[in-house]
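Removed: one protein chain of the complex. Kept in place: all other protein chains.
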Amino acid sequence: MSGYQTGIIVLLALNTIAAYGVYLPMSAGQLNLGIAGFMAIGAYAAAYLTNACGWPPSAAIGAGGATAAILAFAVAMPMLRTQGIYLSLATFALGQVISAIFLNLDIVGGAAGYPVATHIEASVVVSAATLVVSLVWLMSTTRLTVYFAAVKNDPLVADLLGLNVKALGVAALTVGAGIAGVGGALYAHYFNYIEAQYFGVMLSTYTVLYVLLGGTQSVWGPLVGAAIFTLVPEALRSSSQWRYAIFALFIIVFMALRPQGLLTRGLSRQRTQARAQSGSTNS
Amino acid sequence: MTMLLSIQSLCKTFGGLEVVRDLSFDVPDGTATALIGPNGAGKTTVFNLISGVYPVTSGSIRMCGVDIVDLPSRHRIGRGIARSFQNIRLIPRLSVIDNLLIGQHVKLKRPLDVLRPFRFARDHEWIRAAKAELSAFGLSQYDDEPVGLLPYGVRKRVDLIRATLSSPSLLMLDEPAAGLNASETRELHRHLDILRERGTTLLIIEHDMHFIRSICEQIVVLNFGCKIAEGPFDQVRTDQQVSEAYLGTERAT
Amino acid sequence: MISQQIVNGFMLGGVYVMIAVAFTLAIGVLNFLNFSIPGIFMIAGMVSWAALRGGQHWPIAFGIALAASAAVGVAVYLLTYRPSSDSDPDVPLVSSLGFLVLLENLIILWLGSDQQSFPALIVDFNWRFGSIIIGGAQLLSLVLSLAFVIALSLSLRFTNLGRQVRAIAENRRTATILGVNVGSVVSRLFVLSALFTGIGGILFAISYLQVSSSMGESIGFKGISAMIIGGMGNIWGAVAGGLLIGLVEILSTQFLGADFVNISVYGLLLALLIAKPEGLFGPVAAREKL
Amino acid sequence: MSELILKAESLSACYGRVEALSDVSLQVARGEIVTVVGANGAGKSTLLQSILGAVSPKAGKLTFAGQDITRWPIYRRIEEGLVLVPEGRRILVSMTIEENLLLGAHMRRDKIAVRREIGGIYDRFPNLAQRRNHNASCLSGGEQQMLALGRALLAKPQLLMMDEPSLGLSPLFVQRLFELIQAYNREGLSILLIEQNTANALRIAHRATVLELGRVALEGDAASVAGSTGLQEAYLGGTSREVMEVDHKRKSVGRRS
Partner (left out) sequence: HDDEELVIGLAMSNTGTFVSVANANEIAVDMAADEINRAGGINGMPIRIVKFDTGGDPKQAVLAVEQFARDKRALAVVGPFSSSEARVAFSAGERLGIVQMSMSSSAPGVAAPFKYAFRNTVDEGLVIEIVLKAMRAKNLIMGKAAIAYATDDAVSKAVGTAVLPEALVKVAVPVSGFVDFPYKAFDMSAQVSRLAQLKPDIVGVGAPPEAMINLAKEMKRQGVDVRLFAGTTVGDPDLPIRFGGAGEGTIIGSPFYSDLNDAVRTFAKSFAKRAEVAKIGRTVPNQTDISSYDIVYLYAEAMKRAGVTGEPSKIAAERTAIRDELRKMKEYPALGGKITFRENGDAIKPIYVLEAKGGRWTLFDQLTAD
């Protein structure tokens, strides 16, 4: 495989992992706009462990994910007092605070960034992404997905049916953060240098875009979305200057024509939407 | 006869407005009780208080002798209280089976079991139970249909089955026959008969008097949040106050 | 000197208020988190700069800029809000973000990514009271926002049009069935919000004598935060939130250093949201009736 | 019979590929009560929605008060006095009861008359008067139904279309509702009514149309329809399961085409 192709596949793998970090909370009704903050935590924690404590990269990457998950778990309870757009903004604020803290944390280089000594091969990143996708897929075959859907669509009824809405919300946020943390840690060890500025709002926003573009109705949506976001700009490389403008136009037109995202659950389900809409407003 | 549910001096105010006032009534085990009254009398509010949607202002709600007013709403289904909703509250995008799975959550023994990928186990007991219940009520053909696509009457029944799948001892139904045509109402009737045979206690809000009369032994009538009458249908029907406030002159029987 | 810093804080807050109010119009009123607003803010600034550079007289330049803002507003309405009638509320968010990216890239292609110097229309547009200096354009934007907010909140509460708008915000289909001319009301609202945002962009350019293709972004996020702090849909909340953020930003620059600006502004936002999940002035969310 | 207020000719409507109405014609004369009956899913609501314009018909022609309104947007039809009390109430729960009523009259300029009429509505529905400045979300099911009716009346309808207005109302109130409908009708309001409570609907209606699987199965004056066997078949005869089976067949036909 050519160097270019390998590079693209790594980018795709990293974007996919991030997308699943957003997808999980989203399936439970949380639009996480602070995913970059959790990626930063995973990246810095893992980098610190390999650099300063001499951990092997695989252990450090796992620990990076765990650190992000633990932080998410710690903040989830107070954060989930908020809902909807307020929750999105709370996650957004958290992401900003996290990246501002890393910007000032001198043991990991502060504004100058943090070089990471150990390099991992492309194959490691790709295997990790495969693992994440398989795990999320496995999860989609458990009851948990149905529970998340219930919490997202009708938290009050979910509560009356005995679901612990808070706990499910915390779980979704935590697992999503863990996945994002692993993504950040992989990023750090593949590119061997991280800086806090990279983990900004725009990274979070784009990651959310991958998921919404791919569609939230299917587990494969985030994968497809990440693939579009990685590959289409590359395909437009020949039109160099115009490529981002063309790509943005593509997103707008695409969403206008297919608002439910690219992947929906088959054609028959497409009608569900129209019906479901009128059903929910009628009743 | 033992009392499954016993409500004493229940009050609820919303911002100074007294919606339920000093209400007391009992639901004996194994019976069907109707809660009727004019629009805005507070019937749905009573359901909401029993299932814990709102905290009570004062009074007690005893389930099998235990006061549950301080029990968080999500634990009440575990005590055997399940309900359907006046406006159907199913998740339109999920299939019928998936909606029914949520209703069985109380049956979960160990919390970690939620992580078992049951879709591989085609005949998981929950799925089996859901399918059995659907076919018992003649709805098996809708197993995998997204709920949003189903006709109103079928959705109402799925909502009902979701509530029964938690094997409740007390099933509260809020206007189950509203919006159903005559034949659908007959089917609903059969459905409820089966549930009664199984020993489920029913508490029903309904405006269809034929329906109430043929199902419920006991009627509780509310007006402005107060109980104005109580007893078997034929006794309540002749009550002066009930006629004036609720049934009207041209009675629906 | 602290008094000068407080004045600085309110002046900066005035900029955020403009954007926060524009966002409130979109989300509080139409239930649509319109990310193209920072883009429109930028378009107004850049277009008026380009027109001035092209030798136009300033009223004409500003007219062109406002026309461009309104046109973008209409385009956003047609391409993001309208097609999304029956889908997730997240969808228009995505395509309005697409608009932000598109606008920025088009402007970069046309005028470059450099920050440009905006000419001073009035040599020294400042008021001095003793040692205190107040920026005239900033003060103007604050006054304008306030006037707009008063007019808007009154009309939303008490006029027919206001009720129609609120009906649309709650449920577009129902509003249609009740005979609300959704297309016309909403497109007027988009134009209004775009014009207001455009005026914000122009006033920004006049106050800070600078425009750039990225001028909308950071202000945009502060504007959203201001709106949220105040409580969504509460227009006065947007004003209070904007001023508060401006003040916190300036004071933390003075006393803690620029490193801490983001930590204190967003930390405050986070703390406020956790303490009061519905924002400072938002209504307390009651449990829904079944 | 007097002049027609509504004339629908050969309406057809689809959801995606599923045809919900095919070739339905219907007429309402001024001052008349017409009722449409049929099983669940027969297309009654779709018919009203098509007449209002909320569902755009695939084919057919609509004439209202002598004007061809087939291509008119909804708001123009409502301005002309073609008003719907929609299925499922569709109350705006974020607004107060009074605001909901005012919204019903949003196209009217005669502010004083509107105020007076709102007062009239409050007299009719005291439950609403009590809570006029509360959010409509707190209303009980029946109260919401009253609000929906009041809101529609404030639009000054010439033809009022009602989709199951008695849903969730107490027996006493159902009785009052039908009296009310007749009263308004006597004042000159034309009415197109859909009811599950068929007996009552047929009792007060002048004429009736029976819909079956999106087609007109029978029409005529109310008394003869009430007595016909066609009604028994279309509306009371089939169990809902059978209806669904037909429904399914129709869907698969739709898919094939």
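First chain written, first letter: the chains are A, B, C and D, and each begins at residue 1.
By our rule, a residue touches a chain if its C-beta (ideal position, glycine included) is under 8 Å from a C-beta of that chain, and two chains touch if they have at least 3 such contacts.
Note that the structure is predicted; figures quoted are calculated from it, not measured.
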Among shown chains, those touching the left-out chain: A, C
Missing-partner contacts on chain A, residue numbers: 2-4, 6-8, 11, 14, 103, 110-113, 115, 119, 191-193, 195-198, 237, 240-241, 243-244
Sites on chain C contacted by the missing partner chain, in the whole complex: 1, 4-5, 8-9, 11-12, 15, 108, 111-120, 124, 126, 133, 135, 208-210, 212, 214-215, 218-219, 249-250, 253-254, 257-259, 261-262
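Keep this in mind: only the chains that are shown with their structure count from here on.
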Chain whose average C-alpha position is farthest from chain A's own: D
More contacts between chains, C-D or A-B: A-B
Distance between the centres, which are taken as Cα means, of chain D and chain C, whole angstrom: 43
Separation of chain B from chain C, taking each centre as the mean of its C-alpha atoms, in whole Å: 48
Touching two or more other chains - residue numbers and ranges from chain B: 44, 53, 85-87, 89, 152
Contacts with two or more other chains, residues of chain D listed in rising order: 90, 138
Residues of chain A defined as touching chain B within the complex: 138-139, 141-144, 146-147, 149-150, 153-154, 156-165, 217, 268-269, 271-273, 275-277, 279-280, 283
Residue ranges of chain C in contact with chain A within the complex: 27, 33, 79-80, 83-84, 86-88, 90-95, 97-99, 101-102, 105-106, 109, 171, 173-174, 221, 224-225, 228, 232, 259-260, 262-263, 266-267, 269-270, 273-274, 277-279, 285, 287-288, 290
Complex contact set, residues of chain D against chain B: 39-41, 127, 131, 138-143, 145-146, 164, 167-176, 196, 235-241, 243-244, 247-248
